[in-house]
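Yeah, one chain of the complex is gone here, protein chain that is, but the others are all in their spots.
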Amino acid sequence: MSRAVLLTSSPDRPGLVAAIAGALTDAGLNIVEVDSHLELGWFHQRVEVEAVAADGDAVAALQRAAVVAGVDLDRTRITADPGAPRPTALLVSRSPHCAADLLARADAGSLPIDVRVVVSNHDDLALLAARWGVPFVQATEEPAVVDAVEAAQAEVVVLARYMRVLSPELCERWRAQAINIHHSFLPAFVGADPYRRAHERGVKMIGATAHYVTAELDAGPIIAQDTARVSHRDNVEELRRRGAELERRVLADAVRLHVDDRVVIAADRTVVFDH
Amino acid sequence: MSRAVLLTSSPDRPGLVAAIAGALTDAGLNIVEVDSHLELGWFHQRVEVEAVAADGDAVAALQRAAVVAGVDLDRTRITADPGAPRPTALLVSRSPHCAADLLARADAGSLPIDVRVVVSNHDDLALLAARWGVPFVQATEEPAVVDAVEAAQAEVVVLARYMRVLSPELCERWRAQAINIHHSFLPAFVGADPYRRAHERGVKMIGATAHYVTAELDAGPIIAQDTARVSHRDNVEELRRRGAELERRVLADAVRLHVDDRVVIAADRTVVFDH
Amino acid sequence: MSRAVLLTSSPDRPGLVAAIAGALTDAGLNIVEVDSHLELGWFHQRVEVEAVAADGDAVAALQRAAVVAGVDLDRTRITADPGAPRPTALLVSRSPHCAADLLARADAGSLPIDVRVVVSNHDDLALLAARWGVPFVQATEEPAVVDAVEAAQAEVVVLARYMRVLSPELCERWRAQAINIHHSFLPAFVGADPYRRAHERGVKMIGATAHYVTAELDAGPIIAQDTARVSHRDNVEELRRRGAELERRVLADAVRLHVDDRVVIAADRTVVFDH
Partner (left out) sequence: MSRAVLLTSSPDRPGLVAAIAGALTDAGLNIVEVDSHLELGWFHQRVEVEAVAADGDAVAALQRAAVVAGVDLDRTRITADPGAPRPTALLVSRSPHCAADLLARADAGSLPIDVRVVVSNHDDLALLAARWGVPFVQATEEPAVVDAVEAAQAEVVVLARYMRVLSPELCERWRAQAINIHHSFLPAFVGADPYRRAHERGVKMIGATAHYVTAELDAGPIIAQDTARVSHRDNVEELRRRGAELERRVLADAVRLHVDDRVVIAADRTVVFDH
């Protein structure tokens, strides 16, 4: 049976849930899962539906229902076939751990992304891409990076320890599509070399943060974070090793939440309909 | 503005969400939060609403809406004024940590329970109850325990390290009302002395489990669990100390989820609309 | 049998461990536990010993051994009877949760502190202190605070959500003796109102940090930290509630590590011989 997901944000009004649910029912859809969040007058909602009829087209029905319910279509995303791999580009520099992890997960089918291209400002990870049979493009200028990503028709761009800052124009172009991993528990240690600074400060935990890329460095809406315990025995090198574990896990979680259509950006923050 | 919560379980059918949401809207209620879960043909839903009209009675409107929507009223709970303290009885034996924690939270207003009575098969914790001005009843026979709890008109019974087994009849009488804390990560170490057995097994983590009380020992539907890291340096006494931290935290979490009407019992398991 | 703890830091030199261990053996002491850390040319060591002879005085023997081994006595602490309650003063303002937790633990014997006085710049927590039979002193001027603490002969000063900044002179006077809890994962959100700022930033985890008090705000050597997962559903009030759980736990952990003589300050950081 065909499934689809509706993710929508609207100014709240009485009857909104009923209008949406009623339109879905009338369109021949059964609600499998619903989650919502109301904040600052906005109502965010994620609904997963399946067509009641065996030959029903859940996406078409969902589109009709969205129009009938009167939701703001600019703030609504409808996705067919939740769980199908999404075309993805990886941007990398020299550190392999996040890219290696995403490629292995994609290959094993444990993360629904289809990595179409690996783009890098260095050539260190060319072999890694080749190992998984993924095209590798070395590009240092931004237009070449964009070309490589768009030629691959990627819908999702993952900055897997990409050590360059995107221009504000590119941040805007890839708004809500590009996910970065920062190797600290933001907002602590914004910027360069967070593990060295964490060691100097003598923290007892380190962290990693995945966020949407925006023009302000390390300030985009946060999707996922995690932390791990460290001690005085961990020198900077050991913090890097332990941190790499966190980074790859947090980045994979964030990518999964994004491609499962579980993340809504609301102002500078996210609503994550995690499960 | 008046608020209320609807917690309901029904066999799933197309249009169920729309029926409920439509009835709520027609009854003059605005949906503040909705969460759902579909499993094995049952649709579980938690809806938090507020009356649109300033003088509206959310509970009465919710009751009307439930009838109109045709939900199974036997499997539906409607609660006014979420967050108001719920009348509660504590059953304890000799260990003070869980009871002390619940009493302090209740007193500080950080957990919405109104502890009306502490019942014990020992007198060790009489002073603790007195410290918080809560009546203490020593009762070793089950009828006396029941009398003390029911005289206090408690809706919630918390077994805060109560070291006696309730009769099957009492388990049934207090079904979905009585919460126990077990000092292990169930189903590991069912029964007596779990810390000693955990130490003997050489586990690297210990746990605690809060569950509804049922006739089968330590087998009721689990509401909350947590674990903590331990090491070879922790002898049994140290495991008890560390475990006590877990127990009080997990029990408080479970009680909060229960009194916030976030827990549905489905067969031998729970659906927890956590947030 | 008498026990004692030696905590010492020295410039590293070959034979240092042998010199210390040899002196301890010659002094009639058996080593029960030893832990060490070498960093930047300094060797930090914690040794727990017991007198071999049933009537042996472990502290006197330890003092003789420290002299023989040639450790720097200014950087050495010797403590008799590990686990005995240490005289402690609490500094508080209006928030009760940390103080309430420490008082309950002290009373239950689960944290080896003897709370001799609660000092506050407000009177809100007078009742709490009275509940546990601990003298309460209201003092807004620093000299009066110092008088109250020193009259109580406190060796440990715990700032349990004390919302005033100590003068540099007092920080120096109480160096390595005063422990503060900050309600964020430092160095994120230094200063006022961290939960509000955490909410605005949209973090997915909150934290708490216990550190020694120094003249620079929230910059003292960190003893313990912990974090907890939060979501978009948690408003500022809910972050405060969840954070309070972290704060009391992290502060109690830090106090325990300190009174167990497990913490060495090395420059701006700590070595924590945790177990």
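Chains: A, B and C, in written order; residue numbering restarts at 1 for each.
Definition applied: a residue touches a chain if its C-beta (ideal position, glycine included) is under 8 Å from a C-beta of that chain, and two chains touch if they have at least 3 such contacts.
Just so it is clear, the model here is predicted, and its values are computed rather than measured.
Undergrad: Among A:R77, A:H97 or A:R197, which residue is in contact with the omitted chain in the full complex?
TA: Here the residue in touch with the unshown chain is A:H97.
Undergrad: Touch as defined at the start, partner being the missing chain; which of B:G56, B:P96, B:P112 or B:P221 qualifies?
TA: B:P221
Undergrad: Which chain C residues would touch the chain omitted from the figure, given the whole complex?
TA: Against the missing chain, chain C presents residues 12, 14-18, 20-22, 24-25, 30-38, 52.
Undergrad: Could I get the residues of chain A that touch the absent chain, sorted low to high?
TA: Spelled out for chain A, the touching residues are 33, 96-97, 100-101, 104, 108, 110, 131, 231, 233-234, 241, 244-245, 249, 275.
Undergrad: Name every residue on chain B in touch with the hidden partner chain.
TA: 37, 39, 185-189, 200-205, 207, 221-227, 231-233, 266, 268-272, 274
The rule is simple: only the chains that are shown with their structure count from here on.
Undergrad: If more than half of the interface residue numbers appear on both sides, call it same; otherwise different. Which is it for chain B and chain C?
TA: same
Undergrad: So the centre of each chain is just the mean of its C-alpha atoms; given that, what is the distance between chain A and chain C in Å?
TA: Centre separation, chain A to chain C: 41 Å.
Undergrad: Where the CA atoms of chain B average out and where those of chain C average out, how many Å apart are those spots?
TA: 35
Undergrad: Listing for chain A: what residues touch at least two other chains?
TA: 37
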